[in-house]
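Step one of this worksheet: look at the structure below.
Showing chain A:
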Amino acid sequence: MSGTPTPTPAPSLLEVRELCTWFGPDDAPVRAVDGVSFRLERGQTVALVGESGCGKSVTGLSIMQLVPAGGRIVGGEVRLGGKELIRLDRQEMTRIRGRRMAMVFQEPMTSLNPLMTVGEQIAEMLRRHLGLTRGQATGRSAELLAEVGFPRPRRLLGEYPHRLSGGMRQRVMIAMAQSCDPELLIADEPTTALDVTVQAQILELLRGLTARADTAILLITHDLAVVSETADHVVVMYAGLVVESAPTRVLFSRPLHPYTQGLLACVTSITQAKKRLRPIRGTVPAPNALPTGCRFAPRCPRAFARCPSAVPPLVEVEDGHQVRCYLHPGGTR
Partner candidate 1 sequence: MIRLSAGRRHPISSPRIAVAVALLIVGGHTVPATGSREPAEPAPVTLRLAMAADPDSLDPHRSSASMTEQIMLNVFDGLLNPTPDGGVEPGIAESYTISPDGLTYTFTLRPEVYFHSGNPVTTEDVVFTINRLRGADGGPALSSEFDDVEEIEAPDSRTVVIRLARPNSSFEKFLYRAIVPAGYYRQAEKPIGAGPYRFVEYMPQNRIVLERFDRYYGETGDVDRVIVRIIGDREARLLALRAGELDLADVPTDRLGEVEGQFRIVTALANSVFILGMNNARAPFNDPRVRQAISHAIDREEIIDFVFDGYGVELGSSMSPAMPEFFDEGLVGTHKPDLDAAQQLLEEAGYPDGFPVELRISGHSPIYTNTAQVIQQQLARVGIRTRIQVIEWSMWLSDVYTNRDFQMTLIDFTGKLDPYPVLRRYISDFRRNFLNYENEAYDEIMERALRSPDPETRARLYMQAQEILAIEVPAVFIADYQFIWAMDGRFSGYTPYPLFFHDVRKLRYAPE
Partner candidate 2 sequence: MSSTYLIRRLFSLATTLAVVALATFLAFEVIPGDPVLTMLGPDADPSLVAAMREELGTDLPLTARLANWVAGVLTGDLGTSIRYARPVGSLILDRVAVSLSVALLAMTAVVLVAIPLGIALAVRRSHWSEPFVATIIQVGMAIPSFWLGIILISVFGLSLGLFPTGGYVPFGAGLFASIRSVTLPAIAIAIPLIAVVVRYTRNSMIDQFSQDYVRTAFSKGFPVRHVVYRHVLRNAALPVITVLGMIFGNVVVGTIIIEQVFALPGLGLLLVTAVSARDFPLIQGLVLYITFFVTLFNLLVDLAYHVIDPRVELT
């Protein structure tokens, strides 16, 4: 329909396109993230799942523009509310981090500064981004700690991290990350270190966050039970690539990729889901020695002649359901 003005759709909150983050030397790079694409809408929760080492954390860190030393984003786009982040200068990025997007890291034991009190570490953020006074910041910090389930938050303010357990530190991290009501919260295995009751509490908290503050959550996890309870959409990664992406219900009911099928087959009950994902025979290929063609092919029970030829494209098989597999060359079967 030429001539009809097509209204530009409001941009997604987060759009990741063909993101590539490599480590190590240029001539033999470790392709930790090798062309990852997905999007995340306001208030939505997207789960990023996959075996250990498949590049989930690096994806999250790349979005934050906090790739560890030795790594670099070599291609792709990361757009937050339509704004491309990769080429932003450092100063602009500091205004976005913490305020518009925040991250809870996978390593709760070491992610807090050992020489600053819990209170100081939360308050400094409130003062920077929300311009609170010292007193206000302290008060608000205590509230935030209460929200993540600390019964005596005021007392906690003066504590140093080494006096807290891993779970407590993780909750402090979550309190800190959500303190400025960010639009996007990247939570890298936020419940791993926690016992079941606290875990439930945290998930409740995260859900509340999306509902109340319209915060979108990128939930990096291996816990499919958590995924099924929390996420709206699931992105499955394998060896630096997205292999399948679908709304949670669709993915759980009709997984298309043999890898996803393998993952789900392992979860027979919720209790077993707590185990680390090691569902399929063989091991993940080393990211600096990837096989040609489909990277899962060497382990795939249904691999056939075409698989090693080239990396299969990610195709949309139905609305919002994409898969990277030659078994699904396009369209619904």
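The candidates were selected such that all candidates are chains of the complex that A comes from, given by their letters.
In this section, a residue touches a chain if its C-beta (ideal position, glycine included) is under 8 Å from a C-beta of that chain, and two chains touch if they have at least 3 such contacts; residues count from 1.
Worth saying up front: this structure is predicted, and the values here are computed from it rather than measured.
Within the complex, chain A makes contact with only one of the listed candidates (1 or 2), namely 2. Taken together, the chain A residues at the contact with candidate 2 in this complex read 61, 64, 66, 68-69, 90-91, 94-99, 102-103, 105, 107, 110-116, 124-125, 128-129, 160, 162, 173, 176-177.
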